[in-house]
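Left out: one protein chain. Kept in place: all the others.
Every chain is named by a letter (A, B and C) in the order it is written, and numbering of its residues begins at 1.
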Amino acid sequence: MVGGGQGAFIGAVHRIASRIDDRYELVAGALSSDPARAAASAADLGISADRSYASYEEMARAESARADGIDAVAIVTPNHMHASPAIAFLQAGINVICDKPLAATQVQADAIGAAVKAAKAKFILTHNYTGYPLIRQARQMIAEGKLGTLRVIQAEYAQDWLTESIETTGQKQAAWRTDPARSGGGGAIGDIGTHAFNLLTFVTGLRAEALAADLQSFGAGRQVDDNAHIMLRFGGGARGMVWASQVAPGNENGLRLRIYGDKGGIEWGQENPNVMTYAPFGQPKQLLTRGGAGLGGGGSNWTRIPPGHPEGYLEGFATLYTDAADLILGRGDGALLPGIEAGMDGMWFINACIASSKADGAWVKR
Amino acid sequence: MVGGGQGAFIGAVHRIASRIDDRYELVAGALSSDPARAAASAADLGISADRSYASYEEMARAESARADGIDAVAIVTPNHMHASPAIAFLQAGINVICDKPLAATQVQADAIGAAVKAAKAKFILTHNYTGYPLIRQARQMIAEGKLGTLRVIQAEYAQDWLTESIETTGQKQAAWRTDPARSGGGGAIGDIGTHAFNLLTFVTGLRAEALAADLQSFGAGRQVDDNAHIMLRFGGGARGMVWASQVAPGNENGLRLRIYGDKGGIEWGQENPNVMTYAPFGQPKQLLTRGGAGLGGGGSNWTRIPPGHPEGYLEGFATLYTDAADLILGRGDGALLPGIEAGMDGMWFINACIASSKADGAWVKR
Amino acid sequence: MVGGGQGAFIGAVHRIASRIDDRYELVAGALSSDPARAAASAADLGISADRSYASYEEMARAESARADGIDAVAIVTPNHMHASPAIAFLQAGINVICDKPLAATQVQADAIGAAVKAAKAKFILTHNYTGYPLIRQARQMIAEGKLGTLRVIQAEYAQDWLTESIETTGQKQAAWRTDPARSGGGGAIGDIGTHAFNLLTFVTGLRAEALAADLQSFGAGRQVDDNAHIMLRFGGGARGMVWASQVAPGNENGLRLRIYGDKGGIEWGQENPNVMTYAPFGQPKQLLTRGGAGLGGGGSNWTRIPPGHPEGYLEGFATLYTDAADLILGRGDGALLPGIEAGMDGMWFINACIASSKADGAWVKR
Partner (left out) sequence: MVGGGQGAFIGAVHRIASRIDDRYELVAGALSSDPARAAASAADLGISADRSYASYEEMARAESARADGIDAVAIVTPNHMHASPAIAFLQAGINVICDKPLAATQVQADAIGAAVKAAKAKFILTHNYTGYPLIRQARQMIAEGKLGTLRVIQAEYAQDWLTESIETTGQKQAAWRTDPARSGGGGAIGDIGTHAFNLLTFVTGLRAEALAADLQSFGAGRQVDDNAHIMLRFGGGARGMVWASQVAPGNENGLRLRIYGDKGGIEWGQENPNVMTYAPFGQPKQLLTRGGAGLGGGGSNWTRIPPGHPEGYLEGFATLYTDAADLILGRGDGALLPGIEAGMDGMWFINACIASSKADGAWVKR
């Protein structure tokens, strides 16, 4: 693991996710750019001192040289620190599991892209919400034509934790996420908007061809967007809206997806991810549950416990890790795993939003 | 009543709404442009034959001449037939209660505006959703500053009844609503988008200064929009989105409003209108109920039965009729009643949406 | 109308309900046992002075003697004052629409029963919740065998308005409802428990054969039950539970019904009465809406406005009034209307609950 030392958030999530299905063991790390914190964090996590590294470069070098070197590295640093370690490990032949978004800048993203292309090692981007069973069920239903031709996509990701400018108070998570140097130019659009965009793309299979965006920074003194209004046009004629906000009081982690075709509609929300509504046009709406009655396969393929026993965020995240293990071991094709393409798509989304908003909401095409 | 003969929808709604609080009696009508249907409809409704008129002109003339002439007329015709009767009755000194939107064209709207200005009679536009008690409660809470400075407004009105092009099958409601000659140039934006726009304006007190719209017609052969994506900019810096759709399977009458300020947020949906969530930032979200515990006045002023006994669409509509009766009788100031200004605002909204969409989503300012 | 003068609650509800479908006109009343209040109330309601009576006896006599006498009387007095006026009007040949429960005592109930038997006039008991469209839909679905053989019935009616002993503060509604002399021996079981019992009987068509009850009075100094726990055994082997409470904080008017058979289940709650879930065993749960997609008749027969436009308590109540008008005019058979049998069944329920609770929860059979 690179990053994820004491005080970090997403690193701990990756560690739990990797443990749930018992497919990974954490044996090495460069857990912090601060050597003392790196060492202390490694000790906390039971990593032996000789495999706790002071830098990712050293780690890539040393681990690739060991006979029992790591099979994969998780990169859980802030956005601007994805590219360098990702490239180093890919070049060292080590599989990379990288947090999203792909990078802080397009230049960094392109460099990763080139490294992925040149490498035999795999690259997985943890757009973890694609691991929810009902999300995969929805993708399958749409692919099977249950909704008919898609027309309208409404996606949103609403939070409220940046309602006040807590980045000025020393809150570490807020500080780097609102700092353009570390997050990239995007705020809400990079942190959560890309999740919404990735998810709608994953589920619908549609390709966004153009977008128009109106980005706002409501927090006093804030340098990046904390609210984003976006209109989308997809190949095939479907249209969409994305709303991403970090300043919507009462919303904790409100990622929601609503998809409508000429034969039916689907609605799902992340905060209660074990339920999805499916409305075949002209018939009563159905409440589909994770692994529940009448689903016919799909939804129960990526679940560990019976319907009615809720699974959550960590289990969905774990499914990505498990799929990655299968991919690395050649036991699966990773067809459902987000990778470099999803990452590039996300970069296009972030950059197009910024460009459109600067151009007063003009449509930006691919 | 003008319009509302056999086979009509909204006329029956107006009649029930006017009866609920026992403030009106239906005594005269020009219920259809087809004289036979007008007479038959009048007989059905217990209107005496001598006050069933073959035309609105005749009705306005005759009723204004009677000592016991009507106090008010309800105009419940398709959009393109609002202006002429409204003007006739206003000029005859008879109060007008008119269905929305104001008119099919700006020219018609302006003519009504001039007539209202010249008349002593009152003009009420039945944006009925403003009659819901919790909507008025929300308006009051925002006016009192409970949400702080408003930042983000998300409004939507989703239906599915035009998923298929039923206007080609003889369905009367669909036929006129998708016919530009009768509905005006707007489809979904005029029929339901104006409701969403009116409601958000009513509740927030904000004035929209510009909008950008992307209108679509998904129904085969359809001549007006059936799905609308709109971004809004308000005076004071707040931003908003409106989504109006008649092609979203699983949505019956999904008018929803979400409003966020720097101190709190409110969320409300029309299909279960007796509940609203209020999230004071940093505190648990509250479930406010119509007339329920801890509301302090507001929400219980426009309700007839105790909390937990649901009121619905007809009761909210009735509240507008009752307020109108009070206004007409000089017992109330009608401060909460939508009138000509709301109507003009709605016309701006419809026309700006069409203009923006034609200009590929360019911002249209006031 | 008998009762329903100034300060009353249910009288106003009956008046609105009778108006909604324009089938009744209020022309006479004995609105209060206090002559001054009766007269003032009549004036408020536009009843002419000569048809405002000082007593129900006088009203029954006078109205039956008039050529244009009333077709029906609504009795909206406290429970102990149902029997005398009901009998008087029935004997005068005037149809009676009576609030529930039937009476305060079995003696009174039997007297009404005898009068109904002897009379040509009709007797309707306003168990208004049977008027909700989805309740009638549920009844029809069960009759058609959609749930298979019924097994388990869970009914409840939870409120919180008597959490504190407000009957000691002069609150009029609380005062009579907690006074055994006026309400009968039952508190919660008579006021709301009978509604739950009537509703489950109406919907399932089952006949309760025995019950065991544990009644409690939690309010300080309260003389009647304010919380009731009841187990039921039905003919055919189904079992049930009823919970009725007036001391459950957070519950406004929580009447809920859950019914399970060997082929499916149904769940419905009064506070959002426009939605019902239907779970055919082994298939996804369906969200049925009032008059909504795929209902096939039933649910849309007793509704005035399209799905998604919520109807509420008053509309359901109005449906009983309209059915009663049809019955009185010979246009309908009143098959869905609660009458004397439902009233007698409710009296059995109340008395059996009291008897069982006194016998420490022993089963009381029919």
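Here is the rule we use: contacts are C-beta pairs under 8 Å (C-beta built on N, C-alpha and C of every residue); 3 or more make two chains touch, one makes a residue touch a chain.
In this text the structure is predicted, and so the values were computed from the model without any measurement.
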item	value
Selected from A:85, A:240, A:254 or A:339 as touching the chain missing from the view	A:254
Sole contact to the chain not displayed, among C:60, C:174 or C:247	C:247
Which of B:223, B:277 or B:301 contacts the chain that the document leaves out	B:277
Omitted-chain contact residue, chosen from C:117, C:239, C:331 or C:358	C:239
Residue of C:87, C:109, C:142 or C:279 in touch with the missing chain, whole complex considered	C:279
Contact footprint on chain A, counting only the chain that is left out	9, 12-13, 15-16, 19-22, 46, 159, 161, 251-254, 270-274, 289, 292, 304-315
For chain C, residues in touch with the removed chain	147, 151-152, 154, 156, 160, 163-164, 212, 214, 216, 218, 227, 229, 231, 233, 239-241, 243, 245, 247-251, 258, 260-265, 267, 277-281, 285, 360-363
Touch list for chain B against the chain that is not drawn	277-279, 281-289, 292-295
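Everything that follows uses one rule, which is that only the chains that are shown with their structure count from here on.
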item	value
Farthest chain (mean CA position) relative to chain C	A
Same vs different contact residues, chain B with chain C, by half of numbers used	same
Centroid spacing, where centroids are CA-atom means, of chain A and chain C in whole angstrom	54
Whole-Å separation of chain centres (CA-atom averages), chain A against chain B	42
Intercentroid distance (Cα basis), chain C paired with chain B, Å	35
In chain C, residues with contacts to at least two other chains	289, 292
